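Of the protein chains in this complex, all but one are displayed in their positions.
Chains here go by letter, A and B, matching the order in which they are written, and residues are numbered from 1 within each.
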Amino acid sequence: MKNKKAGFNSNTILLLITIGLFIVLYAGGCIAYGYKGFTHLQTFLNILITNAGLICVACGLTLVMLTAGIDISVGALVAMDCMMLAVGMRSGISAPVMMLLVLVVGVAFGCLQGFLVGYLQIQPFIVSMAGMFFCRGMTAVISTEQVSITESISKIFYDLANMKIIIPFGGYANKKGMIMQPYIRITVVIALIVLVAIFLMLRYTRFGRSLYAVGGNATSAAMMGLNVKAIKMKVHVLCSVLASIGGICYCLNTMAGSVTQATGLEMDAISSAVIGGTLLTGGVGNVFGTFFGVLINGTISSIVKTNGKLASSWPNILTAILLFVFIVIQSIFAAVRRRSK
Amino acid sequence: MEENVVLTARGISMTFPGVKALENVDFTLRRGEIHALMGENGAGKSTLIKCLTGINDFEAGEIHIEGVNGPVKNHSTREAQNVGISTVYQEVNLCPNLSVAENLFIGREPMTKLHTIDRKSYNVRSQKIMDELGISVDVTQNLENYSLAIQQMVAIARAVDMDCKVLILDEPTSSLDDEEVEKLFVLMRRLRDQGVGIIFVTHFLEQVYAVCDRITVLRDGHFVGEYPIADLPRVKLVAAMMGKDLNDLEEIHKESLDVKNAALEISAKGLSHTGTVKPFDLDIHKGEVVGIAGLLGSGRSELARSIYGADKANTGTLEVGGKEVKINQPIDAMHLGMGMLPDDRKAEGIIADLSVRENIILALQAKKGMFKLLSRAKQEEIADEMIRTLQVKTPTRETLIKQLSGGNQQKVILGRWLATNPDFLILDEPTRGIDVGTKAEIQKLILKLAGEGKSILFISSEISEMLRTCSRMAIMRDGEKVGELDHELTQENVMKAIAGGEQES
Partner (left out) sequence: MKKKSVFSRLSSSNLLLPIISLILVMAVNIIFDIASGNNPFSFFMITMQNTTSNGMVLYGRIIDILNRGSEAAILAIGMTLVVSSSAGTDISVGSVMSLCASFCCMLLAGYGVSSTNDLAVPLVIGVLAGILMGVVCGAFNGTLVAVFEIQPMVATLILYSAARAIGLLLCNDLIVYVRNDSFAFFGSFLGPIPTPIIITAICVIIMTVVLRKTALGMYIQSVGINRRASRISGLNSTKIIFLTYVVCGMFAGIAGIVNASRITSADSNNIGLYLEMDAILAVALGGNSLGGGRFNLAGSIIGAYTIQAITTTLYALGVSTTQAPVFKAIIVILIVSIQSEPVKAYMKKRRAVKAV
């Protein structure tokens, strides 16, 4: 046992820092804005509701990043999904069919990107940049105006979006003395299912482990008999499908399709993953960390919103500062690890 | 097939564009033996191994493996593994971010009924494998938490668990310390006793004699011979590798230049670089050609690099022209009048996508600084002069250097340094992979430069070429400068010095 290094490994420390940061931020919010209702359970649930789509997208992106890849097309894909849903349902196609269609498009789009990255060995950044252009443009091709989804357009979708799932505890009395029961939306349930499913997939399936292997050392992975090209392709398909699921969640929140929707969502997802301890160099990371990354982003937005006086750009700046801190910490850890060898 | 033989290769030939890498090479591996494959750079060791593991596609010859009918021709490492040939390289081909157990089982994990990975079962099985091999690790820990030696052993364990009959260890000990090497040897012997045939490639003679049963020597792509370890003492092994039979060694006398009275150009005291070269002292006078003799991996390149600042020295002092200096990076050394032609031409020498002219003037320009651009006319003049004096065969001076042959590329790099007019020039393997004519030209050039009062540090795998040019030689062995020879410079003496004491063989 003499070769074994004592203590935690650096990745666990990063995850702990992330979770600690979330708790500190949230506690800070509770202390500062407790009088505005920040302490209510609903505030936390609202963070989940607002970011349900982002959780799905970020999970997918985490998978791609594990293989040392990147996919910046996801935000645009979400916008295209929303637009497809809105326009499709407006023209009379039923909601379930449209949702299925969105997923199929996700698969097809992922296949194309995955082929270019895996088999033609084009840099993932360039491929997904083109993918981003394509999806944004296609969104506009479908419709250049904002299309709202109303009850008359699709009853099913409308009901789905407005369905409240009541949580039986944590209620509070509002100013009028009415008991407010905290609730979540269906999107949160979808997001949490996705989160758990991906977590289990990463831990308990061959494919999940092979993602870490490819990201850790693609040459080694190939020498150990893994089909690296196919794995890269599959992970892009999975990422696009998860982004499409995220797109449906996003649409259930916004109930509209528009060209400018979800701009910068890919960067929110990337920063969430990085803050959650996923290395952009691949091989290290976990959707659990990403989840906390999303929560941190959400908490910052929520605090800024609750404050009401801070400029709207503060969440972006704070997230960027966090991103900076985490990237520098990661690079220091990497340097320490190199030196210790 | 002979009894006990697990692998035979007969008449293997293979050419790379312009080079005959292997010609009619034989190799035989028996069950339960550790077989050293020896040879200097370019002898064809790695080419042969790549033929066995399916990376190279050999042209002629046959490979037979026990248990397989007919000749075997692998097309990928995967196919090689299927017939029982596994390779462990110096850089471990595992995933550092996965646990030890995962590295053992990736791609062939035991599954539960639900088609999920049976983590418990493979952790238990992995621990059992490691315990059986006597490797003390916690298999649930990430591989990167363990030393390189352990990582290598995990790679070996993976190979063994995949039922390999032939285990190839390609320079596994290059980055291990003595204690770790000993642990590895324990494992190797254990596997040998279990009946695995092991091919061991290394540059460390000590290790060959410590662990091997048999030696096959290659030289210049040819099979030199196969010897039981007892029949081949060190000096004979070195001779076989270097290509001179001790019996017909001709005495080459070199006029000793009277340089002892010349001023000191370089004086290193206790210089070292952690992990590659132990503290050494070295004096070089003006107009002197000093050779560094030693096998590859003996620290001969690393010694030169620590003087030049390519690897910053950790300890010791360096005086240049009598003044103590501090060299942090190569440009500092260049301003002190040094130049270095590195041994790895492709990785550290040529700038592949730049033209011959740009490659020639690069160092001079770097020395002058960014804002004092040499005029185009001046650049062309320098380039043309170097192309002429060094007889570089290039279509034009604007041809990209990557389009030239190896020898001509080397001349261009040499030209790059001559253009800076250095007082002290380090030449690390300047003649590697170069035709005989060019070799002679470079040797002549070295003597000419020394005649002009320049000091030269010359490193080569070919002793004969150093004998022809050097007036003194420093001997390197296992990262340590073990001595200097300045009289009776003969091939025999140098080889003996390189090989070290006979006490262990």
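Operating definition for what follows: contacts are C-beta pairs under 8 Å (C-beta built on N, C-alpha and C of every residue); 3 or more make two chains touch, one makes a residue touch a chain.
Here the structure is a predicted model, which is why all the values come from computation and not from measurement.
Novice: Just one of B:V83, B:A310 or B:L404 touches the chain that is missing; which is it?
Specialist: The single option touching the absent chain is B:A310.
Novice: Can you say which of A:S154, A:T187, A:S271 or A:N286 touches the chain missing from this structure?
Specialist: Of the listed residues, the one touching the omitted chain is A:S271.
Novice: Looking at B:H35, B:K183, B:R300 or B:R416, which makes contact with the chain not pictured?
Specialist: Considering all chains, including the one not shown, the answer is B:R416.
Novice: Return the single residue from A:L15, A:V78 or A:V259 that touches the missing chain.
Specialist: A:V259
Novice: Name every residue on chain A in touch with the hidden partner chain.
Specialist: Residue positions of chain A that touch the missing chain: 70, 116, 119-123, 125-127, 129-134, 136-141, 144, 259, 264, 267, 270-271, 274, 280-281, 311-317, 319-321, 323-324, 327-328, 331.
Novice: For review purposes, identify every residue of chain B that touches the missing chain, sorted by number.
Specialist: 310, 329-331, 334, 340, 342, 347-354, 358, 362-363, 365-374, 416
Keep this in mind: only the chains that are shown with their structure count from here on.
Novice: Measuring from the mean C-alpha position of chain A to the mean C-alpha position of chain B, what distance in angstrom results?
Specialist: Those two chain centres are 48 Å apart.
Novice: Of all residues in chain B, which touch chain A in the complex?
Specialist: On the chain B side, the touching residues are 77-78, 81, 92-98, 102, 106-109, 111, 115-117, 119, 136-138, 141-142, 144-150, 158.
Novice: Taking the complex as given, what residues does chain A use to touch chain B?
Specialist: For chain A paired with chain B, touching residues are 1-5, 9, 200, 203-206, 209-210, 212-213, 215-217, 219-221, 223-226, 283-284, 337, 341.
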